[in-house]
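With one protein chain held back, the other chains of the complex are shown just where they sit.
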Amino acid sequence: MPDAGTLCRDLGRIRETAPVVHNITNYVVMNTTANALLAVGASPVMAHAPEEVGEMVGLAGALVVNIGTLSAQWVASMREAIRAAAGTGTPWVLDPVGAGATRLRTATALSLIEESPPSVVRGNPSEILALQGAANATRGVDSVHASDAALASAQALAASLGCVVSVSGEVDLVTDGATLVRVSNGHPLMPRVTGLGCTASALTGAFLAVNPSALEAASDAMAVMGIAGEMAMEQAHGPGTLQLYFLDALHAMTDEDVAQRVRMEVV
Amino acid sequence: MPDAGTLCRDLGRIRETAPVVHNITNYVVMNTTANALLAVGASPVMAHAPEEVGEMVGLAGALVVNIGTLSAQWVASMREAIRAAAGTGTPWVLDPVGAGATRLRTATALSLIEESPPSVVRGNPSEILALQGAANATRGVDSVHASDAALASAQALAASLGCVVSVSGEVDLVTDGATLVRVSNGHPLMPRVTGLGCTASALTGAFLAVNPSALEAASDAMAVMGIAGEMAMEQAHGPGTLQLYFLDALHAMTDEDVAQRVRMEVV
Partner (left out) sequence: MPDAGTLCRDLGRIRETAPVVHNITNYVVMNTTANALLAVGASPVMAHAPEEVGEMVGLAGALVVNIGTLSAQWVASMREAIRAAAGTGTPWVLDPVGAGATRLRTATALSLIEESPPSVVRGNPSEILALQGAANATRGVDSVHASDAALASAQALAASLGCVVSVSGEVDLVTDGATLVRVSNGHPLMPRVTGLGCTASALTGAFLAVNPSALEAASDAMAVMGIAGEMAMEQAHGPGTLQLYFLDALHAMTDEDVAQRVRMEVV
C-alpha cells in the first residue's frame, strides 16, 4: 500500500538506477517535463518518429503518452509505441490532455486505451469525467471540476479498464477501482504553472519504471509533486519562480522532507 | 480610449472570467506563452490539428496565430482556425514573426490576413515595415528598426486592413490608422528574452477576449507587458531571472502598480 516508506524507497531507486522514461508528449511541456524527470533522477527521452519509437520503447523503463498537442502523424506514432510497450511488457501512462474539449481528443484518448490498456490514466477531473462519458465536462485544457466530482468516474474507469486512474486536484485521487488513495499535498498556485499535470504524468512513468504496483507508483508521483510544490512555495513569490524552485525541490527532496510533509491516506 | 482605468478593468475581467485563448503558435514560445496567459489569469490552449481547430476556436474568447516556426501543414490549420473565428465572430491576433526575413513568411502573413482581417496585427518594427512592402526590412526574427521608423507603415497598414496594428519597441505604438497610442513602459533587457513579443501577442488575445475595442485591448497588453518587465527588473539580474520574475509580476500586478507605473499617451 502507498505510504511514506514506499515513496522514499522508490525515489531512492529512481536516483540510483536513472530509468529511461520515453515521452511522446506535447510541445508545450517537453522542456519542463524533461527537466522534472532529470531533477527527480530519471533519464528522459523524447522521440516520436514512427521509425524509432519501437526501438526507443525497448530502452525505456516506462512510456508516457500525452495528447496535449496531437496531430494525426503523432497519434500514429503513439499507437506504434503503445504496441511496442505491450510487446515488451513496458508500463505506460496516458495523459488525456483536453479530453472532452474536442471530439478528436476524446476519441483519440479512448482509441489509445483500446490499443492496449495503460498502467495509469493520469488526468484532471474534467478529462476523467469526459473519458467516462460525461457530457460537456471540459473547457479547454484547464479543469472546471474539483477532483471529488470525478471520483465515481475515476473508480468506474479504473474498474472497467483494469488500470489505475490518477486524478489531480486540490486533493489528488488515485484508484484501481477498489482501493482509493487521497493525496492532500500541493499548493493552490500550482495550476497557474503550465504543464504541471503533464509533469505528474511523466513522474508517474518514472515511478512505474521502478515499482510494478501502479497504485503505489501513481500515488508516489502525486505525493512527490505536491511535496515539491510546497517546498518550492517557501521560496517562490509567484508562478514564475515557482517553476524553478519546484525543480530544485524535486532534486533536493530528502526522506525527511517526505516524512514530515506527506499527506497520503488510503481509504 | 486606452488608459489606466481601462487597463485595470480589463485585467480584472481576465482574472474573473479566465477566458480561453486558443494559440496556434511557434515551438519556441509555447511554454512561455502558456505561462504568461496563466499568470495574467487567462486559460491558454494550444491546438493545431485541422480536425479540431474549428471546434477549439468555438470554445475560445480569442485566437492568436503566430508564424514563428511555420510549415505548410500548420499554415493550413491556421487558415482553418481563422475561417472558424470569422464564422463565430471571435477576435484574432496575427503575429507575423520574421515577415520580411523570408518570402515564405511575408507571403504567409499576407495570405492569412486575406483569409479574414485580424483584429490586431502585433509585430516588431521590421515585420510591420515588411508587411507594408518595405524592402530589406528584416534580418532574422529580431528587429533592426526602432518603432518610430515603422510608424507610417503601421498607420497605413491599419487603415488599409481596418484593423489595429501594434508595434513593439522602446516605445510601443498602437494605432487603428486614426488614433495613435504610445506606451513607454518596459526595460531594455526585455528583447534579450526570447519570445516576449510572442507573449505580447498572446496577452493581446486575452484582452480582446474581454474587451471588444481592439485599440484598448492591444494597448492594455503592451502596457501590462512593459509594467511587468519593469517590476521584474527590480528583482532580476539578467535575462534568465527576468523571465521568471516577469511571470511573477504578471500574476501579482495590482491596480496600484498599474496606476503608479503606466505611461500610456493617446495622440
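Here the chain labels run A and B in written order, and each chain numbers its own residues starting at 1.
The definition used in the following text is that contacts are C-beta pairs under 8 Å (C-beta built on N, C-alpha and C of every residue); 3 or more make two chains touch, one makes a residue touch a chain.
These figures come from a predicted structure and were not determined experimentally.
A.B. asks: In the full complex, which of A:48, A:105 or A:139 touches the chain missing from this view?
C.D. replies: For the chain that is not drawn, the touching residue is A:48.
A.B. asks: Taking the full complex into account, find the residue in B:7, B:29, B:60 or B:157 that is in contact with the omitted chain.
C.D. replies: In the full complex, the listed residue that touches the missing chain is B:29.
A.B. asks: Among A:215, A:247 or A:262, which residue is in touch with the absent chain?
C.D. replies: A:247
A.B. asks: Pick out the residues on chain A that sit against the missing chain.
C.D. replies: Residues of chain A in touch with the missing chain: 18, 20, 27, 30-31, 34-35, 38-39, 43-49, 51-52, 55-56, 59-60, 73, 243-249, 251-252.
A.B. asks: Suppose we count only contacts with the excluded chain; which residues of chain B make the list?
C.D. replies: 26-29, 31-32, 68-72, 98, 101-105, 139-142, 191-195, 236-241, 243-244
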